[in-house]
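Here you go, one structure.
Note that this complex is displayed minus one protein chain, with the remaining chains in position.
== chain A ==
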Amino acid sequence: MIQKQVNQKAWFMVLPVFLIVAFSAVIPLMTVVNYSVQDTFGNNVFSWYGLGWFEEIIHSPRFHDAFLRQLLFSGIILAIEIPLGICIALAMPKKGWGVPVCLVTMALPLLIPWNVVGTIWQIFGRVDIGLLGHTLAQMGINYNYVQDPLAAWLTVIVMDVWHWTSLVVLLCYAGLCSIPDAYYQAAKIDGATRLAVFRYIQLPKMQRVLLIAVLLRFMDSFMIYTEPFVITGGGPGNSTTFLSIDLVKMAIGQFDLGPAAAMSLIYFLVILLLSWVFYTVMSNVGEESKGGH
């Protein structure tokens, strides 16, 4: 019998990465934990505050509002982007010159930096110089994202859909392309309808990429900062102040390091739990489909 040689020397090769990650991620995270239990009045003078900031943040209506807005935003954009992405992916050509054209067109919004996307929509929606805002005003529609919370929400949502649906499309398209022709031929012989092909062949085959798409879009939207900050700055009032915007306001605007650190940790815990749930579901779906075939 061949004895498998165990050699742990490779761990030393990982040491530089470990040190870099410790310096750039682990220690900063530890610093946040450290700040969350202290109070400061500047000058780098800190005093012990225990769990006081956590109590304050958990009971603060400001945090509850920002959290609910964040959940609502992520829920809305997922409800739009996922079905829309599937529909576009299904409509895209599978061969011919249309494939590269569609793929490049779809990839374009993903290549634009977040702050540029924000600026594009900030100008696009303006009533005085923006194409969208001006056109809507000419049509007699009262649209002003600077003053009207509903208009601000619509602008931020449409912008996110414009920016990120492509990601869902590309993932779904990759999933659709991986389905062998034999499945479609079998469906044709059985006389399956278009809906049945979608329900029993395409959707199950897309399940894994769809979960990845949902995970990525949920995480990204849950941490969204730059685009709404550039477009609305969190306004009008606090109507588009999502968690990350509120966090930055607190940490940098007000320099309230203690509460901001406590809020970061709660925010981090929510993301960690959701990521873990998604990851567990994803890996189990993978295992099931492996076992099923």
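Operating definition for what follows: a contact is a pair of C-beta atoms (placed from the backbone, for glycine too) under 8 Å apart; a residue touches a chain by one contact, two chains touch by 3 or more; residues count from 1.
Methods note: contacts and distances are computed from a predicted model.
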| item | value |
| --- | --- |
| Omitted chain, identified by the protein name its UniProt record gives, among "Cytochrome c oxidase subunit 1", "Anti-sigma factor", "Predicted small integral membrane protein" or "Cell division ATP-binding protein FtsE" | "Predicted small integral membrane protein" |
| Among A:37, A:179 or A:192, residue touching the chain not depicted | A:37 |
| Candidate in contact with the missing chain, chosen from A:54, A:145 or A:164 | A:54 |
| Contacts of chain A with the absent chain, listed as residue ranges | 30-31, 33-35, 37-38, 40, 44, 46, 48, 51, 54-55, 58-59, 266, 269, 272-273, 276, 280, 283-284, 287 |
